[in-house]
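All protein chains of the complex are present and in place, except for one that has been dropped.
Moving on, here comes chain A:
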């Protein structure tokens, strides 16, 4: 029977016959992930389960990226718990200090996750690796503890919504805009319990990084996974990250989809998600003129090198508005170094940006960019829930890196084309 991409990947990791949506299957996992917020709870559950060893020390990643550099004594104590556990278990992929990056940028860069894998992570944006053709999904800490101990977990086979994206985008429109547009169409619960499978010429034209930006936000539509077929581009990306043996993987012809959503990007303007939900999406010009106090360029959604390049292209030779804090956070040490090499750091500093270390900090209102009451931010991050970046009386608008950079210069939300 023809299988969707989600079914096909699940099938590679189970001895059961993956037949239909709704079926419960037990699958072996390729990688289990947790961070400095979720790992301490996972470790607690792991010990309560009576587990003594992780199922495979090479298949567990612990990335202390959320409150890094530690913001206070409590967060330092949490990292200590994770560090001690990693040492005790002999975990290969443990990252903190100068080695740490935002987990969903770091793991693909290091070749730790890739096409055809099943990745479960105690972080909702684990779905990012769908951009590489991995069935990757977020779970809670106790589920992750179970997976760390057993090397397997259960999945309900999701029904799939096929998203066909066609057309050639205009300047300053890309992956983030496609995804915001989709979330605006189907809503924050539009893909609840379901898989999103992306295809079409506009998707084929995207870089693997762009696909990860889209997959990252599948959860913002309620989705279990956001999947892209792995093609020649994916394999080249994976090989450059040091992986071998990966193969191209796509859905079978005739696979059954719950519905198909068609999007033409040809006339699409840059998209902005307005407070307080990611589906409150408007073309940028409808939000233009709104005064901002902060711009954040970074996170697991848009903190990769091509995002840094996009922001730098706008910031070059211009100055950030004197009343705006423009925070630039390259997502990994590798991206940081690449920014230095390409002269992007010079551009960020010359334009008056605050360049910080790789951290999730401001995205979740953790630290390094918290908003006061009445303040408004534009961010390349993935969530704009009420109070997400600080005060309950603050507002977060989501956009692509070009819109965020242009808005930092203008001091108000603006279409980069009108700068």
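Here is the rule we use: a contact is a pair of C-beta atoms (placed from the backbone, for glycine too) under 8 Å apart; a residue touches a chain by one contact, two chains touch by 3 or more; residues count from 1.
Definition applied: contacts and distances are computed from a predicted model.
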Handout entry: Per UniProt, the name of the complex member that is left out, chosen from "3-isopropylmalate dehydratase small subunit", "ABC transporter permease", "siroheme decarboxylase" or "histidine kinase"
Key = "3-isopropylmalate dehydratase small subunit"
Handout entry: Hidden-chain contact residue, picked from the options A:69, A:116, A:146 or A:330
Key = A:146
Completion exercise
Among the options A:51, A:313 or A:419, the absent chain makes contact with A:51
Fill in the blank from the handout: By the document's definition of touch, the residue of A:243, A:325 or A:388 touching the omitted chain is A:388
Practice task
For the chain that's not shown, point to the residue among A:30, A:75, A:128 or A:234 touching it.
Solution key: A:75
Handout entry: Omitted-chain contact residue, chosen from A:38, A:160, A:199 or A:400
Key = A:38
Practice task
In the full complex, which bits of chain A touch the chain not displayed? Write them out.
Solution key: 24, 37-38, 40-41, 44-45, 48-51, 66-67, 72, 74-75, 78, 121-124, 126, 138-143, 145-146, 149-150, 154, 156, 188-189, 192-193, 219, 222, 224, 277, 364-366, 383, 385-388, 392
